[in-house]
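In what follows, a structure is listed as structure tokens, so that the remarks can point back to it.
Every protein chain but one is kept in place in this view of the complex.
Lettered A and B in written order, each chain numbered from 1.
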Amino acid sequence: MSVLSETIDWFSRSSTWSGNDGIPHRLVEHLGYTALTVGIAAVVAVPLGLYIGHTGRLRGLAVAFTGAVRALPTLGLLTWFALLVGLGLTAPITALVLLAVPPLLAGVYSGVESVDQRTVDAARAQGMTEIQILTRVEVPLGLSIILGGLRSATLQVVATATVGAFIGLGGLGRYIIDGQRSSDYPQMLGGSLVVVVLALLLDGAWAIAQSLTSGRHTRVLV
Amino acid sequence: MTWAWENRELVLELFWRHAWLSAIPVVVGGLLAVPVGWFSHRNPRLRGGVLALVSLLYTVPSLPLLVILPLVIGTGFLSPLNVLIALTIYAVAIMARTANDAFGSVSPAVLDAARATGYAPARLAFTVELPLAGPVLLAGLRVVSVSTVSLVSIGALIGVSSLGSLFTDGYQRDFTTEIVVGIVATVVLALLFDAVLVLLGRLAMPWARSQRSVTPTQGRWAAFFTRGGVSAGGDAL
Partner (left out) sequence: MIEYRQISKTFDDGTQAVREFDLTIPSRTTTVFVGSSGCGKTTLLRMVNRMVDPSVGQVLIDDEDVATRNKVELRRSIGYVMQHAGLLPHRTVVDNVATVLRLNGVGKTQAHERALEVLTTVGLEESHARRYPSQLSGGQQQRVGVARGLAADPNILLMDEPFGAVDPIVREELQGELQRLQRELDKTIVFVTHDIDEAFALGDQIVILKKGGEIAQVGAPADILAAPADDFVRSFVGLDKATRTLRVEERDGRSLVVDGNGRATGVLA
């Protein structure tokens, strides 16, 4: 039997679809990790990004931090944290949050910065307070780019959570790591395909959100 | 650190493997992406489609890609070729959009003047457009290089050895030092690559040094992390 038909066979098995090791359960786990991680990262990065974008302060530091994290190998980070903290969710989630913060931070501050300074100046001259400028001018106008940051962070986390299976994290990566350990290529391939589809769907969802936020005004402007 | 010294031969060997596994995709990906970016810049109607396809490639997570590739291209499961091709795909995906923007950043007035002086199309492309797009291209290549060096380690999970092998091995042996040595070595390699690119850029484009604002660091990281498709104009795929 070829690998392809074995993989189709794997997908058609009922055990693939039920129980703790079934696709629905793994999918929910994977989405759960993603939501949790992006959520925590957003709590840190969104206020900080808004502050940096609005005031221009700390931006050098943010750029340096972003660059430094980018150079860190994700697998190294995951395994290191796992040995430091031990088994459980803490190590992988911490590593995932660390990796999700930079794209999110960059998205938020570049979104705010992308707003024409003359528009901001005019809003200030009309008598808007700094908070009003942020919430009524900078965030709505930069929203598409801010969502772009959430989009990259989500993709980063979906991909890295897959790798996290190596240090015992659940989710769809389990199929790849477990399949590898038992030389079950069809299972690895099946799991990989599910991850790819998930990534494409999530990316598509963010893309739609982004295009909804770039309303009439921006289209005409460019 | 004694461990690193005692195992310097192993670490060095993995370092070199890692270097090759990163360098080839950066170079090949860069060479492939520049014409793609030039083409999409020249054909505004096809631009959306080309760039959407390219960012779709980038959406595929790395570990699954490494699993799927052998089936698609018929390589052995443990072949380093899988890692090389996967990383080349990512390099093209990041770089094509940057290249498109790079050619877009060249002043139309300069091109117009060159055309009026009598530059033929091919000569114009190679001796005017390409060099003027150089600073932005270099900025993109630096992003690609950092990200590639960091991604190579994932290959260790499917048995393609690199500095990533220090992570898998260290984890299985419950040996933190090995992992830390791996992380440090990877970062050093990324810095080395970056230094080489900057140096090559200075040699090839001495004129660009006086106008460093062409490649603002912030813009480059921001563009990378927000993944292009979301520039203010919003041609998100």
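As a convention for this text, contacts are C-beta pairs under 8 Å (C-beta built on N, C-alpha and C of every residue); 3 or more make two chains touch, one makes a residue touch a chain.
Predicted model only: the values in this text are computed from it and were never measured.
The chain that is not displayed touches the following shown chains in the complete assembly: A.
Remark: the omitted chain is touched by one listed residue; of A:S5, A:S18, A:T90 or A:T119 this is A:T119.
Checked against the full complex, the candidates A:G22, A:P140 or A:G168 give a single residue touching the omitted chain, namely A:P140. Annotation for chain A: contacts to the undisplayed chain at residues 116, 118-119, 121-129, 132, 136-137, 140-141, 215-218, 220-221.
By our rule, only the chains that are shown with their structure count from here on.
Inter-chain spacing, taken between the CA centroids of chain A and chain B, is 20 Å. Those residues of chain A whose C-beta lies close enough to touch chain B in the complex are 3-4, 59, 63, 66-67, 70-80, 82-84, 102-103, 106-107, 109-111, 114, 144-145, 147-149, 151-152, 155, 158-159, 162-163, 166-167, 173, 176-177, 180, 185, 188-189, 191-193, 195-196, 199-200, 203, 207, 210-211, 214, 218-219, 222. By the touch rule above, chain B contacts chain A in their complex via residues 56, 59-65, 67-68, 71, 77, 146-147, 149-154, 156-158, 163-164, 166-168, 170-171, 174-176, 179-180, 182-183, 186-187, 190-191, 217-218, 221-222, 224-227, 229-234, 236-237.
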